[in-house]
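Here the structure comes first, spelled out in structure tokens, and everything after it is commentary.
With one protein chain held back, the other chains of the complex are shown just where they sit.
We just call them A, B and C in the order they show up, numbering each chain from 1.
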Amino acid sequence: MTDFEPKIIGFLCNWCSYAGADLAGVSRIQYPTNLRIIRVMCSGRVDPALPLGFLAEGADGVMITGCHIGDCHYIDGNLHAKRKYGLLERLVAKAGLEPGRIMLDWVSASEGQRFADIVTGFTDQVRELGPNPAVTDPCVKLNLMAAKAAAAEYRLRALVGKEEKLVTEGNVYGEEMTQEEFDRIMEEVVETEFTRNKIRLILSVKPMSVKGLSAETGIDSRIILDHVVALRQRGWVDLHEVQGNSPVYRAMEVQ
Amino acid sequence: MSEEPRIGVFVCHCGINIGGYVDVPDVVEYATGLPDVVYAEPNLYMCSSDGLQKIQEAIKKYELNRVVVASCTPRTHEPLFQSACEEAGLNKYVFEMANIRDQCSWVHMHEPEKATQKAKSLVRMAVAKARLLVPEEEPEIDIRPTGLVIGGGVSGLTSALSLADQGFKVHLVEKEDRLGGTLLKLDTLFSSNVKASEVINPLIKRVKASTDVTVHLDSRVADVKGFIGSFDVGIETRGEPEMLSVGTIIVATGADYLSPEGLYGYGQVDNVVTQMELEQLFKEGGRLDGVKTLVMIQCAGSRNEERPYCSRVCCTEAIKNAIKLVKENPKRDVYILYRDLQTYGIEFSMMEYDAKKSGVKLVMYDKERLPEVTGGKRGPMVRVYSPLLDEELTIETDMVVLSAPIIPNEDNEALSKHLKVPLNSDRFFMEAHVKLRPLDFATDGIYVCGTAHSPKEVAESVSQARGAASRAGIPMAKGRLKTAAITSVVDEAKCSGCGTCIELCVYNAITKNERGLAQVTSAVCKGCGVCGASCPERAITMRHFTNEELEAQGLAALKEA
Amino acid sequence: MSYEPKIVGFLCNWCSYAGADLAGVSRFQYPPNLRVIRVMCSGRVHPAHILEAFRNGADGVLVAGCHPPNDCHYISGNLKAKRRVAMLKKLMIQMGMDERRLRLEWVSAAEGEKFARVVTEFTNQLKEMGPASMKAMAVAEDD
Partner (left out) sequence: MKAVGAVLVLGGGIAGIQASLDLADAGFKVYLMDKEPTIGGVMTQLDKTFPTNDCAMCILAPKLVGAGRHPNVELLTYTEIVELKGEEGDFTATLKRKARRIDPEKCTGCGDCARKCPVEAIDEYNMGMAKRSSAYIKYPQAVPLIATIDKSKCIGCGICAEVCKAEAVVYDEEDVTFELNIGSVILAPGFEAFDPSTLTEYGYGRYPNVVTSMEFERILSATGPYRGTVLRPSDGDLPKKVAFLQCIGSRDERVGNSYCSGVCCMYAMKEAVIAQEHNPGLEATIFFMDLRAFGKEFDDYYIRAEKEHGVRFIRSRVASTRQVPGSRDILLSYVEDGEVKEESFDIVVLSVGLNPPHDSAELSDAVGIELNRHGFAKTSLFKPLETSRPGVYVCGAFQGPKDIPDSVAQASGAAAKASKGIAQERGKLITKVEYPAEKDVAGVEPRVGVFVCHCGINIGGVVDVPDVVEYARTLPGVAYAEQNLYTCSQDTQDKIKENILEYDLNRVVVASCTPRTHEPLFRATLREAGLNEYLFEMANIRDQCSWVHMHQHEAATEKAKGLVRMAVAKARLLKPLEKPVIKTTPVALVIGGGLSGMTSALEIADQGYEVHLVEKAGELGGNLRHIKYVPTGENPEEELWKLVERVSGHPNIEVHLGTQLADAHGYIGNFESTLVSERGETVVNHGVAIIATGGVEYKPTEYLYGSEGVMTQFELEAKLHKGYKPDTVVMIQCVGSRCEERTYCSRVCCTGAVTNALRIKETNPDADIYVLYKDMRTYGFKEDYYREAADRGVIFIRYTDEDKPIVEEQGGLRVTVTDPVLREKVAIPADAVVLAAAILPSEDNAKLAGMFKVPLSKDGFFLEAHMKLRPLDFATDGVFLAGLAHGPKTLDECISQASGAAARALTILSQPTIEVDGAIAKVDEDRCSGCRMCEHVCEFNAIEMVEDEEGKVRSHVIPEVCKGCGVCVATCPSGAITAGHFTDTEILSQIITALQEVEA
């Protein structure tokens, strides 16, 4: 494992972190070569579906850095980055991937050393974890793809979009919602949407029965059936044919 | 751009900065083999005029429609290469950079092989994104050369005059029936002890005389529409509506003073007054002749749970008045009961020194054991515990003067809603950045100055007012504003109008159209992309940083060279 | 461009039209080839209507009514439709037409999915069969 060189993708905000990385360069501060930077205008622009997609495609680690809280060029874009990262963390956990493969931190334009330290630390950490199992284990890859699909879906996005407002300002009834309450709701919805997207992905490869899906996912067939009902309601899954005693479902193309 | 991408890749040696660690020819060679790359070449300095010319020649010769430069950081060099592309007839947004210096050669100086591998990878990523780039337009908007100043106090008057001096028309909206604001109520100003009227009256006179400033007294802002360059502001003057068309807005609405009802006997014990009322007594003259003993109490209503902020001016003001009282009648006993004497700045500290010298008694009190004021035989009686002496003093006084804090205007809430700019937790207006953009709001074309922003003294207000006026003058002087092309765009077919983006956009760049769907005002959008990353329907695309582009970049990074 | 058949559908107001509405409410997707003509009862559909549709270039005609025996709002209109369609199918065969271009279905107000399925199946079937020749025949007759 010593010669394992992890592939790491980094989303850097243009104004602080990217400038910090430049400063590291100007200062000739050395750090490992594993990082590949994608410049974005703001860390808040990092749609959780993007890192999940890269993890599914074999990235060993994904880091996101933005301006320090309060320093955001776009005022509070990094706060949104944090909210979205919360979803990313949940989905990574749901997919069964080590939490150490993702990271969110703040680097200012003057923190060249800090940037290098973060990259070095994260590279070591990921190296320690070894290669992304998604490359060799189709199950993990499927999970990550399901996580990506879930992150691209309306329900999770709507909730994350409302998180800041709900937990800081309260809801439309003027009732307060604690972070814990929100997290509880979120956890449930993440579980549901992750499983549903996973089912949908499996079915898009090969039509399957409820029992088949249960065997494939290790989830009780009864719960699978509930999800299939919901997926049919959404028009994502439809009956394909009946094989023996088992109706077999297929995924519908969704634009 | 429907044509097939034809990409040119230009790899910079940057002297030895890159070339010394990265095998540039190898990278060029590698780039040639990437999809849609029709041309690649190295150069010693890509950014030299020679290098730029080479790019332009290649664009023509090889009919390039995308350009990738692998060199240093786009933060400094992108504009240069972009204009080179533009000169060669390409849209500047079909240009992409690979930062193989700051983020590669310089940081991997001891691992040339890996650095070369990484450089290839960075080029591959840049090419992957370049293949998807599309030309973007930078829309231009007109800026009306007219400013609106809200508030006719010292800040408002100053900024109005400053704008007029720059040659712009100004509308000045004041809610009272006369100009002047808080200064009308003050007698003298620290530290020069000039009469407040000597400061404010000339300003009022000049404003009145100016043909460029239109004053609207008894007026309030009722409605604000539009964005930088073309705000339509509805005002109401004694119930009569009027529409003002302006290009920029300065908020100079000032502040108010707390009336400290119930604090230290105010309103209950005779001869307990505020510093503002003391100023009035000064102005009226002779009213203080019988006052032998006078106690001033600082922080009367500020720096507490309700108002945690420091009102900034009170300490200096109290000292100014104390010195004045003692100088008027050296036999007077004047006490200042304080928590922390915050006479910041050299000049003000000197005043503190002066005060001590002239016999003003400075007594610190304990926040946990506040002074008490009760009615005494001849005047208010003050009991104060001094933690330094560890004993309680009882002072029989003729008058108690409370340093009541500056508080935000009541109408700040309404105005902030109209302008869609934020207030801080103390309900003062909040600037875009506390350090770097103290006079701007996040919303372009709207600025803040004076005590509307926070408690401050006259000189500070004046300099802020001038600063705000010059900030406002910049776009108006240009007359036109090229807005960035890197903005968000909504796909109406996908949008459900859930409003998430509208809530998240700090620039108020997104509104609902007549069908209830989101629409981006490009002129206002700053291109951060938060809306797009949050849109539940994924209906928002961020120009130049589309999901497809970022995805292509990342996937290219993961591909083995 | 692939061949898109044109289908005219006669739907009874009470069951089939309601079923088509339910397909809409439930967002069941089906191909856009069908043009619906609402009639109060499937028994209102005259054989001439169906023939006119074919003569004007329809590739398929769908008649949908309430389930027999008891769902018909007008007691037995659907049974009449059934007889007429059967008769017309015979006639079509005699005319050298493919009788599968005329389809009778019972769709209840609760069968949104069935409606969508019927339209999809019928459209696909007609696609496979290719354009109807009736229009050409009609032109020839007119000559």
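The working rule: contacts are C-beta pairs under 8 Å (C-beta built on N, C-alpha and C of every residue); 3 or more make two chains touch, one makes a residue touch a chain.
Bear in mind the structure is a predicted one, so any value in this text is a computation, not a measurement.
Colleague: Need the list of shown chains touched by the one chain that isn't shown.
Modeller: Taken over the complete structure, the missing chain's partners among displayed chains are A, B, C.
Colleague: Please identify, in ascending order, the residues of chain B that touch the omitted chain?
Modeller: 492-493, 495-500, 514-517, 536
Colleague: Which parts of chain A face the unshown chain closely enough to count as touching?
Modeller: That gives, for chain A, the contact residues 154-155, 158-159, 162, 165-166, 170-173, 175, 177, 185, 189, 192, 209-211, 214, 221-222, 224-226, 228-230, 232-233, 239, 242, 245-247, 254-255.
Colleague: Which parts of chain C face the unshown chain closely enough to count as touching?
Modeller: So the residues of chain C touching the missing chain come out as 6, 8, 13-15, 17-18, 20-32, 35-41, 43-49, 52-53, 56-58, 66-67, 69-71, 73-77, 80, 84, 108-114, 116.
The rule we apply is simple: only the chains that are shown with their structure count from here on.
Colleague: Centroid of chain A to centroid of chain B, CA atoms only: how many Å?
Modeller: 34
Colleague: For chain A, write out the residues touching at least two other chains, lowest number first.
Modeller: Residue numbers touching two or more other chains: none in chain A.
Colleague: Can you list the residues on chain A that touch chain C in the complex?
Modeller: It is residues 235 of chain A that touch chain C.
Colleague: Show which residues of chain C lie in contact with chain A when the two form their complex.
Modeller: Spelled out, the residues of chain C in touch with chain A are 27-29.
Colleague: Where on chain A is chain B touching in the complex?
Modeller: Touching chain B: residues 7, 9, 14, 18-19, 21-22, 24-26, 28-33, 35-42, 44-50, 53-54, 57-59, 73-77, 80, 84, 116, 152, 154-155, 157-158, 160-162, 164-165 of chain A.
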